[in-house]
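A single protein chain has been omitted; all remaining protein chains appear in their positions.
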Amino acid sequence: MKLLLKKLVDQSREWSEYGNVASYIPELAKINPDDLGISLYDIKKNEIYCAGDSGIKFTIQSISKIITLMLALNENGEDEVFSKVGKEPTGDPFNSIIKLETYSKKKPFNPMINAGAIAITSLIKGKDNSEKFAKILNFFKKISGNNKLVVDNKVFKSEKETGDRNRSIAFFLKSLGVISGDVNDVLDLYFKQCSIMVSSKDIARVGAVLSNGGVAPWNGEEIISRHISKIINSFMVTCGLYDGSGRFAIQVGIPAKSGVGGGILCSVPGKYGIGVYGPALNRRGNSIAGIEVLKKLSQELDLSIF
Amino acid sequence: MKLLLKKLVDQSREWSEYGNVASYIPELAKINPDDLGISLYDIKKNEIYCAGDSGIKFTIQSISKIITLMLALNENGEDEVFSKVGKEPTGDPFNSIIKLETYSKKKPFNPMINAGAIAITSLIKGKDNSEKFAKILNFFKKISGNNKLVVDNKVFKSEKETGDRNRSIAFFLKSLGVISGDVNDVLDLYFKQCSIMVSSKDIARVGAVLSNGGVAPWNGEEIISRHISKIINSFMVTCGLYDGSGRFAIQVGIPAKSGVGGGILCSVPGKYGIGVYGPALNRRGNSIAGIEVLKKLSQELDLSIF
Amino acid sequence: MKLLLKKLVDQSREWSEYGNVASYIPELAKINPDDLGISLYDIKKNEIYCAGDSGIKFTIQSISKIITLMLALNENGEDEVFSKVGKEPTGDPFNSIIKLETYSKKKPFNPMINAGAIAITSLIKGKDNSEKFAKILNFFKKISGNNKLVVDNKVFKSEKETGDRNRSIAFFLKSLGVISGDVNDVLDLYFKQCSIMVSSKDIARVGAVLSNGGVAPWNGEEIISRHISKIINSFMVTCGLYDGSGRFAIQVGIPAKSGVGGGILCSVPGKYGIGVYGPALNRRGNSIAGIEVLKKLSQELDLSIF
Partner (left out) sequence: MKLLLKKLVDQSREWSEYGNVASYIPELAKINPDDLGISLYDIKKNEIYCAGDSGIKFTIQSISKIITLMLALNENGEDEVFSKVGKEPTGDPFNSIIKLETYSKKKPFNPMINAGAIAITSLIKGKDNSEKFAKILNFFKKISGNNKLVVDNKVFKSEKETGDRNRSIAFFLKSLGVISGDVNDVLDLYFKQCSIMVSSKDIARVGAVLSNGGVAPWNGEEIISRHISKIINSFMVTCGLYDGSGRFAIQVGIPAKSGVGGGILCSVPGKYGIGVYGPALNRRGNSIAGIEVLKKLSQELDLSIF
């Protein structure tokens, strides 16, 4: 397996030159676009295989959306969560605000677009923001099996300073009654969860939990219910890669969530959790070489769920 | 299996009273809203199990979209087809025209919305409309294993007479250059393919082909390639049930395509093809009791792919 | 006055090189982009002054929208007409279809966009299309004081062949119940009214009727009521120049209606009717040198109504 991963990384790395590192957050623009790494956690063998730049740390960005969603579902239950956020994919960009105005239900279409993810973060309970974030970070640590996760404060500050579009979305949600409480506090939490640093190994382990019905394969702990793991997997298929989700479902066929930090988390139900890191992004904001390596891996191991 | 199906049909039938038979096509309004039937084709055992009103004929409607798409992919190849129609889900209603005007790519978002399906139908080759439709009908016969399929001419006429919204969509596509040729001919073909009469058994067999990698399990013939079967399955997950696709993925977790005639076709990869018929529809245009019976079946047999 | 007009035409003609002749209708692309002519009808002196290419014939195009609207108001009354079409400007392009889908009232925003104008044309009564068009043409003749007006059949055919976007709009209107009757007949009427040939003198006389409260200054006949003349003048201000109407109100300040044939009709209430012809269009579809000459004329004679 390790050899296969290495071969695929080597074959895919050159694709990075067709992509660009995210620039809307200044801090993100400083990284090496040619990095490419992959980690695969085999839940039956309880082993992790790595290749390439699998140890490099990057900010988790939108991949955090599914993790905070799991925490919110654990805490609030399905009914409460989906009274605030819908379940349907949308063809609009991740930062679109249009449907909040036009859609008769006046709630975000799904938890994967920014509007939905901000609403989900606002559901996390706690007496103040630091208690809330401690809870979020602890959950990230538990589900990734890595209790050393920390926030990249430079990226956090950078997101905060340049986050006016997200601020616009959050105040719109507030005006609709989708989020309550202080908008700036909610955004601080959201920007912070996006700035947690992970490696491809960390997200491979999160993927392993999802592919294992919610149970951490390394210690047998049920972190989320089997039902919630299915909810997350299905969101990843219908809207995990922004407006490139449909294409990815055809090409790769694995539940996955990407982030503009360059990461892609995958869950192959019953088999593997996979983490990929490749910071050069395509037009839709997904890792260009990362998708390439996953496409090849899916073909080699026949991983498509379709 | 037969007993299980019967039990689930009995338990789900009462849900029909919360739905309504499609009324936008006058002919469709004449059917009995309480009908409910299911057929399940087991591709390993090569056997079909039925319960309830599994033999009642209904018009295939939007389920035809995936069948004509398979034929178009067979004839034209993936590149040609997806130069005309995209691969992404859209949060808009099935008959929306907005994105044709606003989306920079000027093509339908996917082949499951009406705009995309009409574009797909326009790709079928033939010297005239009757040759084209003969080809379509033959393909429907082959993939459903039923060479007695016919068009319900009353429904066809009814669709044609009330199809102004589809006409509007088709002329917009023509103005964008997405379809060429005579618009009224294309619409005739489209309305005709929607008016083909099937029973739940027929669509269960189509689902069986899809779940079997493109090979008809009853005679071993490869009707579409394994790759095309994956394309279809992934479209069914991301946009097979209109703007209820995301919810269905969570609740049922099976690639499926619905039609306003009351049918739902399902493909459980590697296992079953399923056909359901229940003409009472929910607000989104999907069979309300049909979804209910599939939800129960998915839980009983653990069919979710997620 | 004649000298002033000549001076302004000479000063403005060079602006044509920054514009382009309409190309979406092939026939329109054949004309000389540098033509520029103006006619001014003084309703007090009952005299017409001309300069430049004031005698060149061009197709009336969208300027016909206000004339058919007058006829429809005469025939059907204000209540009937505005039950089908609204009164508000819209920031969308003239051929936009979006608001038909999103706007809760399900009718075109105003009679100046294509959707509204097609709906207005559908209100003209008659036993068949040729009777209806005869009525339209007669009204055009009467209000322009030119009983020799004819249709340019090449342009009419060209519009018909390339009018798929308008066809899309018309079938959408039909599906909403805004227009009844045969869509192709309505479009034939609409394309024909757009293809009537006029010179700047003809539209200056129409403008003179509007500036004179509905009475033809040359023979004292009341062609439309004073109230209808105010309706038309106000539509011309709020939406007479497509999405350049607001800019024109500031720059020129005169009720006006433009057409992609290169004409602009103006009504200076109580004073003048003005017709301009200059086929080189700006990005918004308005005569670029025509606007320039009107801007200068408005300043010289202090014509702004604001």
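Note that the chains are named A, B and C in the order they appear, and that numbering of residues resets to 1 at the start of each chain.
We take it that contacts are C-beta pairs under 8 Å (C-beta built on N, C-alpha and C of every residue); 3 or more make two chains touch, one makes a residue touch a chain.
Please read all numbers here as calculations on a predicted model, not as lab measurements.
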Among the chains presented, those that the missing one touches: A, C
Contacting the left-out chain in the complete assembly, out of C:Lys65, C:Lys84 or C:Lys99: C:Lys99
Absent-chain contact - pick from C:Thr90, C:Ser144 or C:Ser158: C:Thr90
Touch with the omitted chain, as defined above, among C:Asn166, C:Ser245 or C:Ser258: C:Ser245
Touching residues on subunit A - with respect to the absent chain: 96-98, 101-102, 164-165, 167-172, 174-175, 183
Hidden partner interface residues of subunit C, rising order: 86-92, 99, 103, 109-110, 229-231, 233-235, 237-239, 243-247, 249-250, 253, 255, 269, 304-306
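By our rule, only the chains that are shown with their structure count from here on.
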Touch-based graph of the chains, sorted into line, ring, star, complete or other: line
Chain whose averaged C-alpha position falls nearest the assembly-wide average: B
CA centroid of subunit A to CA centroid of subunit B, Å: 32
Averaged-CA centre spacing for the pair subunit C and subunit A, given as whole angstrom: 55
Junction residues of subunit B - those touching two or more other chains: none
